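Only one structure is covered here, and it is reproduced in the block below.
With one protein chain held back, the other chains of the complex are shown just where they sit.
Per-chain residue numbering starts at 1, and chain names A, B and C are given in the order in which the chains are listed.
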Amino acid sequence: MLKQVEGSRAVAEAVAMCRPQVICAYPITPQTHIVEALSAMVKDETLNAEFLNVESEFAAMSVAIGASAAGARAYTATASQGLLYMSEAVWNAAGLGLPIVMTVANRAIGAPINIWNDHSDAMSQRDAGWLQLYAETNQEALDLHVQAFRIAEELSVPVMVCMDGFLLTHASERVDVPAQTQVDAFLPRYEPRQVLDPAEPVSIGAMVGPEAFTEVRYLAYQRMRQALDVIGATAAGFAGQFGRPSGGLVRPYRTGDAEIVVAALGSVLGTVKDTVDELRADGHKIGVLGINTYRPFPADAVREALGGARHVVVLERALAPGSGGIVTADIRAALDPQARRISTVIAGLGGRAVTRKSLRGLLAQAGELPPLTFLDLDTGLVDRELARMRAARRSGPSPENMLRDLGITASRIG
Amino acid sequence: MFQVRFHGRGGQGVVTAAELLASAAFSEGRHAQAFPSFGSERMGAPVMSFCRIDDQPIRTHEPVTEPDALIIQDPTLLHQAELFAGLGRDGYMLVNSARGFGELGLGEFVRDFRRDRLLVVPASSLALTHLGRPLPGAALLGGFAALTWAVSLDSVLAAINDKFSGPVADGNAEAARAAFGFVRDEREALVREALSDA
Amino acid sequence: MDKPFAITLDVGSSRANHTGAWRTERPVYVDLLPPCNNACPSGENIQQWLYDAEEGPARYEAAWRQIMADNPFPAVMGRVCYRPCETACNRAQLDSAVGINSVERFLGDEALRQGWQVPVAAAPTGRRVLVVGAGPSGLSAAYHLTRLGHQVTIKDAGAEPGGMMRYGIPKYRLPRDILDAEVYRILDMGVTLELNTRVTDIQAELAGPRSDSKLSERVDIFKDGEFDAAFVAVGAHIGRRAYIPAGDSARIMDAVTMLHGMEEGAVPMSGPMLGRRVAVYGGGNTAMDAARTARRLGASEAVVVYRRTRERMPAHDSEVEEALEEGIQMRWLSTVAHAEAGKLLIEKMKLDETGFPQPTGEFEELEADCLVLALGQNADLSVLEGVPGVAFSDGVVEVGPDLMTGHPGIFAGGDMVPAERTVTVAIGHGKKAARSIDAWLCSQGGRPPQTPPQGAGNAYAAPAKHGLAEFGGLNTWYYADAPATVRPRLEAARRITTFDEVTGGLDESTALFEARRCMSCGNCFGCDNCYGVCPDNAVLKLGDGVYEIDYDYCKGCGLCAAECPCGAIEMQPEPS
Partner (left out) sequence: MPYQRIKFYQTGSLAVGNRLLAEDQRSVQSTAGRSNALTCGHRACQGCGEALGARYALDAVHRATQGQMIAVNATGCLEVFSTPFPETSWQIAWLHSLFGNAPAVASGVAAALKAMGRTDIRVVGQGGDGGTVDIGMACLSGMFERNDDVLYICYDNQAYMNTGVQRSGATPPAARTATTQAVGREPGNRFGQGKNVPLIAMAHEIGYVATATVADLRDLEYKATRAMDFHGARYLHILVPCPLGWGSAPADTIKVARLATESGLFPVFEAETGAVTSSTPIRHRVPVTDYLRIQARYAHLFRPRERTEVIARIQAAADRNIARFGLMPADISAERTGLPAPVPVTSPAGLGLEGR
């Protein structure tokens, strides 16, 4: 059924249709609307589940761990600082092989504190052993949750569904909300791989020493490789049953004869596609590669999708200080560096809008791109600060100083 | 694609207005996208929201920098420089006010635009009359329908009834209707005026 | 369940890890000798019968039979025994000794109420044994011999059986119906009793050579009597007399005669014979008995004159206590220098450094209508005089560890042999003699003895390695606080006018309580502590109070030993 609703609402309805038995969450912007909606559904009994208001994200993930180990379908949602605060439990859930599904409403990490969107939070957990699926639209965000439970439970591995904070969570768009019967048909009852049961007791969470730890990790690695197939198959099955493509590993756009391909994750892909259409109209041979699955990283699919492109521009919504592009590293590892040129463009940090205007300007001159570029960087500002820093060590954090230079504290348009 | 930017103050229902417009467009089978200028602003602070309407799926997620229309929910915001940023010569603007642009001190400004596309409507007072509270959102949308025909009044009313219920729905609908009539009449007057000038 | 490798494990799999390898010391269960058993002159297995009694009515008879295995006089013991067991009891160091004697009396009385009997299990041996003297020692011997299948005849010079139990112990300490009941229970087992019969020629009683006997080969002195062996226990009934200068009219008598007379009614239950003021000379239990009897006979004053101090008094404390309660006066450090009608001349004494009393030359008078001498008793050894091989010293008969005199087949015990002169010791002699006689008869008849070697009757006495269960070896925390029950007593005022029993018995619940105060020193009583406190579940509970250490897992921490209430677990170095 088509609806014009806020992304958070769409996701909440999708999650509800997956019949989670235990939902727990701690409020953090911009994840709040999702769990608020779910808590209301539990309260008015349209959703039969236990909803726990916990005292922290660390507790949220811990409750999910306990619930999942006890054989219940468990869900939670978080973002930014919250994801980092629960980090220890995030890794633990993966290590224990518990098929928890978590929405991450992507948001920057402070300091300086920033409530707006980028991918720093999810990227910080890329090696936690969770699957990471990125939504391009609210429709996809909705669809990915339905797929996520099925993938997680088939592999007995937790799945993170990443959707851009505000850009998707707070955006009202048209979405096709499936019927409960469709979801039930697609998502089988949860059959836990291992479960806490007095009738068949086991000890879950043993201490493993050097004699077996490597093997445990190797098996986790193999499971991730297996996940690549499961994700692909699940997306195919979903398309067949719901009549629309959603999720999967990668999604190429106009890459057929493309010499330049822009690779990106999440909601920025739409803006990029519009930009690419304009550039195509001007005769540029350019395409887009949407990376829907970031963990496990679909190296083969990426290589294949890039086809004959000479130049890959990786648009990153996060930065690895001291290194550069995070996704770039994965792509570089997947390709033969000699054969292709790879440029990293850091864009949209902390809610900075990624506009067609800026993208177009940048991509039109793609040939001149240095290895690492910061889109829409206020060079005058940073140069002044750098000069100042060179001149004398100035007390106080650079962000404060620069804001003082800007003379503003609120966000601007664009 | 038709892009609208709403300006108002926190608590005036700026985001709701954008969403109502989107769902009005949706009810006409068109694609729409509404979203706030994501900030941590509190009650009373200047805020914005955006709405895009198209017959194609809308892919971009950038803010509206070159609006086709502006809806100003609070005239006290009018003297902020960036308020009109990106509004083209053929752009539309609807201001919630009982006074004319002259009185609002915008006489100079509006001269650069098409007169019949820049209008004021006493949305707050209409809301006060029909809804009992000075929430101008619905009324402005009624007026916006009459000004731009981007969506029909029926769609606006449908969106209102979809979002609200009972007296609130009725009040908002009435305010929208009233604003629609007000703007339609004023616009026709301006058109006639323009024709007679020519 | 599809268990993830290494992360999820099968329950209880750690049993594959034998932590016993960590051990340097290992706990071992031991049985130690409880102090009560160790102290009992009759060799009773006190701890065992208390253990039975603890279980309540259902096990009272079993407890009683456990006593009867060593001592046929529980009801008498429960009244007249001086309780060396309670003196030794470890519980005395915690709160107060277990009232063992009270429980024994309760069981003894219960047996009389229920009419429990002791069957003779052994097959008749055809052997006949003569017992001379129907006192505690003789009756005890007769009882044990009968149970061993021998035919016993007791000959006693007195009119009634019981010896000193009847003629030496006043009614108020030992009611006669109780005494009679336990004596006749023995006789009813088939013992022949000939009263008013004084044995003069013991050899004549003994049988000569028999066809099936090897006696002739070594013993040719037997006359053609009817008995194969004899146990002589005539006691010590002759009051010891000291020379006391006295006027013709001074009234002097000895305590033994007086008490004996009481029993035969020779002493009228009225003042005149003893007088209003009675002095008793001596410091033993007999002196107390005499003085307390005198009070009961109407003497307004009864004074005990003793040449040493109270501390050195041989009389049992409880006896002295009760005497004082009854208004008996005590003259310590005093000797009777001269006696005449109505008064005594007393010389004050003082103890020298060796603790021996020395005259001081100070004198004082003491008004007394009568002087009762309680200076000890002598045994009438005439029955054994002239018997070849029998030797005497200090007025008693010399016997070997098996209580046999120098004459083969003739044994002796009780007050007439060297030993402490108490009923309990005498009863112990009876048991010991019975076992020796049985063994001796069998050695003659070529038949294996009915009883194991002497000593085995007390299981705890057997292996040398079993030391005494010391108080220090106990963990007394686990014993609930439970002070001894005080036996009800008739108030003193009533006592002195009657011969009613002074000390009452315990009712069923208090007796049970007393039994349960036993700490089972040095012997497991199945409290499960070891089983419970082992952090490694290395103690196996096999049921019926039987436990086993599982050395596969025992790390040797020693908690079980430390927390064993009764000290029945020892930590021993791990054998290398």
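Please note the rule applied: a residue touches a chain if its C-beta (ideal position, glycine included) is under 8 Å from a C-beta of that chain, and two chains touch if they have at least 3 such contacts.
Note that this is a predicted model, so its numbers are computed, not measured.
Across the complete structure, the visible chains that the omitted chain touches are A, C. Touch with the chain that is not drawn comes from one residue among C:G149, C:P175, C:G225 or C:G558, which is C:G558.
Remark: the omitted chain is touched by one listed residue; of A:G71, A:P245 or A:G324 this is A:G71.
Along chain A, the points of touch with the absent chain fall at residues 21-22, 24, 48-50, 52-56, 58-59, 62-72, 74, 88-89, 92, 96, 196-198, 201-209, 211-212. One chain is missing from the display, and on chain C it is touched by residues 6, 9-19, 22, 54-55, 477-482, 513, 516-517, 519, 525-529, 531-533, 535-538, 541, 543, 545, 550, 552-553, 555-559, 561-563, 565, 571.
Here is the rule we use: only the chains that are shown with their structure count from here on.
If the chains shown are joined wherever they touch, the resulting network is a simple chain of contacts running from one end to the other without closing. Put simply, the chain nearest the middle, going by average C-alpha positions, is A.
Once the centre of each chain is set as its mean CA position, chain A and chain C turn out to be 93 Å apart. With centres defined as mean CA coordinates, chain C is found 117 Å away from chain B.
Against chain C, the residues of chain A that register as touching in their complex are 95-97, 156, 193-195, 200-206, 208, 212, 215-216, 219. The residues of chain B lying in touch with chain A in their complex are 18-19, 22-23, 26, 31-41, 45, 48, 57-63, 65, 82, 85. Those residues of chain C that touch chain A in the complex are listed here as 1-11.
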